[in-house]
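Of the protein chains in this complex, one is absent; all others appear in place.
== chain A ==
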Amino acid sequence: MQIRPILAALRRHKAGTILIALQIALTLAIVCNALFIVHERVERVRRTTGMNEANVIAVQNLYVGSPGTYLPLMKTDLQALRSMPGVEDAYVTNSFPLRRGGWSTTAQRNADDGKNGVQSALYFGDEHALATLGVKLIAGRNFTPGEITSFTRDQQPAPPQVIVTKAFADKMFPDGNALGKTVYYIKGRPSTIIGIVEKLTVPWIDTDFIDNVTIMPLLFDSSYQHFVLRTKPGQQDAVFKSVASTLYGVNRMRVLPEKNGVRTFGMVRSAAYEADRGMAVLMSIVCGVLLAITAAGIVGLSSFWVGQRRKQIGVRRALGARKSDILGYFMTENFLIALAGVVVGVILALGMNQWMLTQFEMQRLSFTYVLVGVVVLLGLGQAAVFAPALRASRVSPVEATRSV
């Protein structure tokens, strides 16, 4: 290898060398962090809810009426929905995973413990909730029809029985055996954990208690309700198309919003992670553009250097260099510049991540991304320089005898 003379020659072309190495360094730093952000967003988008999300439809419903009249309407609607052809089960609730709106509270282990507690989202529902959502009950039992009660806006949700997620149960009772234990959602109003489900996520996507959920056997006597339906396999489209007319057929005194009135769970998920997907796409485009600009820079500089050094290449060929030697010279030269660039780039990438850690609550950059970035940039450099290097290798040795 002729690394020493290449380095010696590069020292005589400092400006171009430093500029391209800096470009590689900046690209590496930005691409590593951008790809890491893309990875984080993709991981969020792929997060599961604990539900069996296939064949689920959510209906947002606003009754037109006065308080006290809604409970019978809800029950009639549920009956109509459960009777629809293609519907397997249905229930009415205040919220569900990825809805991005709902209720939460801090639950306590003791009646008088006002400080320490575990935050939990609150979902209301009846004995059909678990089956409709498709969540897995891993301990205890489901609600019975007799346990379902209702409450109004003036009252507080504190039923005698609750079903909780395993994550919530483990946090609430780190020693285990949460089943049968008492929890206080409202001071002085005990609730007993009668069942534990494997996993169910909160309605929001940005909380630090994403898996802490409590399901209460309650019907909320309010104009604003959400019906959740599970259709039979292959029946989702048919139910999706007819569910609004079914509800309007039962009672026209309601509003099903044009945009979000009836949604498949796929649509719910898509809307919830729209910003994450957007960010992932934007960051991917930024990465692509940066890599393209860097590659273009390398091609440009290499082509310029090949043009500038035609005579020198001819002389080297005359002195015995094979075509492969010339090709190797330019490839090695680019590799050395790119290597210097990635060394600086790694430091910049880690520094940039450190800054974002403090400013934007990002996670620490995985070294795998830095490593992948290094390999990509070195590979990109070699790919970009290949065509100019090949052109250089085709310079005839007779060029040495030509006067400029």
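Heads up, the rule we're going with is that contacts are C-beta pairs under 8 Å (C-beta built on N, C-alpha and C of every residue); 3 or more make two chains touch, one makes a residue touch a chain; residues count from 1.
As a working rule, contacts and distances are computed from a predicted model.
Chemist: Considering the UniProt annotation of the chain absent from this complex, which name among "Threonine synthase", "ABC transporter ATP-binding protein", "MmoB/DmpM family protein" or "Ion-translocating oxidoreductase complex subunit C" applies?
Modeler: Answer from the record: the omitted chain is "ABC transporter ATP-binding protein".
Chemist: Return the single residue from A:A131, A:A318, A:M356 or A:L390 that touches the missing chain.
Modeler: Answering carefully, the residue with contact to the hidden chain is A:A318.
Chemist: May I ask you to list the residues on chain A that touch the chain which is not drawn?
Modeler: Its contact residues with the unshown chain are 2, 5, 8-9, 12-13, 311-312, 315-323, 325, 396-398, 400-401, 403.
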